[in-house]
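Taking it in order: structure first as structure tokens, then the write-up.
What follows is an incomplete set of chains from the complex, kept in their original frame.
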Amino acid sequence: MSESLVTQLLEEIDKLPIVDAHSHINPHSAASTTLTDLLGYHYFTELVHSAGVPRATIENESLSAREKCELLVEHLAPLFNTVQYSWLLHICQAFFDLPIGEDLTPANFATVYDTAKSRMGQPDWEQQVIRRSNLESVFLTNDFDDPLTGFDTQFYVPCLRTDDLVFKLDQPRTRDRLAAATGIEPTSHESLREAIGKLFEHFKSHGARACAISLPPEFAPAPPASSNWFDRVREVGNPEVSAGVFWMLAEFCRDYRLPFDLMIGVNRQVYPAGVFQGQDLFDSRVSLIQYRELFNAFPEVTFPVSVLASVTNQELVSYAWIFPNVVTNGHWWYSNTPTFIERDLMARLEAVPATKQIGYYSDMYKLEFAMPKFGMYKRVLARVLAECFVVGRGWSEQRAVELAALLLKGNVEDIFAIK
Amino acid sequence: MSESLVTQLLEEIDKLPIVDAHSHINPHSAASTTLTDLLGYHYFTELVHSAGVPRATIENESLSAREKCELLVEHLAPLFNTVQYSWLLHICQAFFDLPIGEDLTPANFATVYDTAKSRMGQPDWEQQVIRRSNLESVFLTNDFDDPLTGFDTQFYVPCLRTDDLVFKLDQPRTRDRLAAATGIEPTSHESLREAIGKLFEHFKSHGARACAISLPPEFAPAPPASSNWFDRVREVGNPEVSAGVFWMLAEFCRDYRLPFDLMIGVNRQVYPAGVFQGQDLFDSRVSLIQYRELFNAFPEVTFPVSVLASVTNQELVSYAWIFPNVVTNGHWWYSNTPTFIERDLMARLEAVPATKQIGYYSDMYKLEFAMPKFGMYKRVLARVLAECFVVGRGWSEQRAVELAALLLKGNVEDIFAIK
């Protein structure tokens, strides 16, 4: 297969508008103000840590932003092969004049840092990044007690994140936050339902388009036998409480017509001595059969599903092929590297209806990462479309680009009822 | 690697005769009579359903064959990317004059439907399909009480399917069918053995070449401690009964020198609201270690093994590499798409003796699907042979084609003792 075909497709795909279905953007501070905001991303701190720099050095509170950034740059060398490092180069090249073929090193650190600071200081920096990244809108990850005010909810689309409700309701702080947000003390099954109903009302009225949660590998939702589970709400990590709240959320998703994003398979705090946000891992022994009852019980709820381990992707493909309410969603975290994206994407494209696939989301904390992350995805996509569809099935390039457009924007809008 | 090498190999491979080791063909009605027979295949109904068409609409009994077909064609658009849809196009192009590059749409539906009807009405249609698909013989999937009469068992090779005996013996209807087929009431361990012996006698004398069964992920065969298990034959889904009957079948396979096809990993009825035959899924957490005792206990029985999940393929490769009586068998169902075929095939070709691999089977219900399904397999095979063997190991093209011939026919004949 000729590289020129890939290049040609990529050029067309690069022009397509993007709706980013999942991010951790803070809409009040979406873009970066220094290069440190970029290098502080857990992908870099955890890899630098893994390559040998102590956590105390990395998280030394006495360092200035510039010092912290320089420290990280000094230890980037062992990461030169990683795709995460290539994201950083991509940003520095596209936005901060780093010459192609040059690494980010202590030698050029000052130049790049200062260029970045000056560019990021421009009043329209956020808009520059958005425009150059082709972003049409970006989904957020909002705490359940987020007021959702002070930003454009058309562009920064609210999304109700529910991990705390399902897994941390035993903590008084969570119940206090819930009471503060809704004016309802969750002291019974009924009042909890009422309070959560208020949250959905609040989010829905502020333009929320999804409810979302990340789930550990052993989680297996089932309808509660009775509402008794609420009596154990103060027990630490009681699985019946988690199951009960989760089921209640699914009912509200049905009633409020919100898709329920399931991000399946993460074990939290596997490495407690790791850097901030660099402590979670997984057990790949998970099956979507655990979600059998859920998918059957809520035919009206669309479940965009992300799986953490690539070995679960074939199940995801098959469940999305059979269940009308299961949709494939992006390439998540440890599966968000080119090899796994390519394998998982190929399998999805050849067996899941074109309309039931959300191609990619950035998962980013800062806007600047949309460009390299979607860029990585689009390169893989161009290769797969070239090899499997244009060459493999005799498609026109136009048809291939139409499919790409569904993956990057059309399906996201349809599935989350935008516009 | 040059595409022309792939094309050249594919041309040679396309000339090879095929023995199809597993299908669901009804030998009394092997070919289709209308386009509806093709579009009614569960791959299309379940994907159309998954893409949003209600089951009641798809399975509306009041529609004529033509109306049903048109309805499905109206909803094919979201499937344009799927490999299953490409099978349909392949058939329509090869047999019903659909121009290359054109989709099957409401606009050309009438033309294609009528052309199909007229071609299928030709008296030698079945033979035309067989000849153009290079089929030398096709294995069937016969109910245990099939009389096996009225068809050419040299071409349509009988195969004793035993799912009902192993998993539904608790149902009076199964025991009644067994009694009716053999004249023996299965009222004891001894009479059950006698009855099943009669079945093997019947099948063997009618040219059966294999015994076959599909198995759920948790199944782990073991020799029964005693024959007491028969006492629980009326208990619904009793695993000891299943284990007991299964072990008995393996003994008969040994005594009657029949290979025992194991199709491992399907969960039935995961989605009971799905369309006909579109309700089964799987749990990929299965291991061939569950079959350790079986493979050791029956060294004389050949076990052609199919696995439903591609993640089990490495175990299959390794078990076939070590156990003389384990043979790799085709690419089954949810693993029957180009991506999974390519991965699984590459792994098998580089580590399992050439003589111990059954390349592919169609699993088809209607003869017309042999061409696109084997076609899909042969394209993948040509690529893998070109890349890994001709380029990668310096093989001659002739040697590569010889290996293909073993996979498509030679091994099937040897393993199932045909000719």
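Letters are used for the chains, namely A and B, taken in the order the chains are written, and counting of residues starts over at 1 for each.
Keep in mind that, in the parts below, a contact is a pair of C-beta atoms (placed from the backbone, for glycine too) under 8 Å apart; a residue touches a chain by one contact, two chains touch by 3 or more.
Owing to the predicted nature of the structure, the values given are computational and were not obtained by experimental measurement.
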All chains share one sequence here; work out the copy total for the full complex from the 2 shown.
-> 3
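The criterion applied here is as follows: only the chains that are shown with their structure count from here on.
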Rotation angle, chain A onto chain B: superpose the C-alpha atoms of these two copies and give the value as a multiple of 5 degrees.
-> 120
Could you state the distance in Å from the CA-based centre of chain A to that of chain B?
-> 39
For chain B, which residues are in contact with chain A within the complex?
-> 3, 46-47, 49-52, 78-84, 86, 100-101, 267, 270-274, 278-279, 281-285, 309-311, 334-335, 337-340, 343, 379
As the complex stands, chain A meets chain B at residues 1, 285, 287-289, 292, 295-296, 299, 311-312, 314-315, 317-324, 343, 346-347, 349-356, 388-389, 391-394, 396, 399, 403
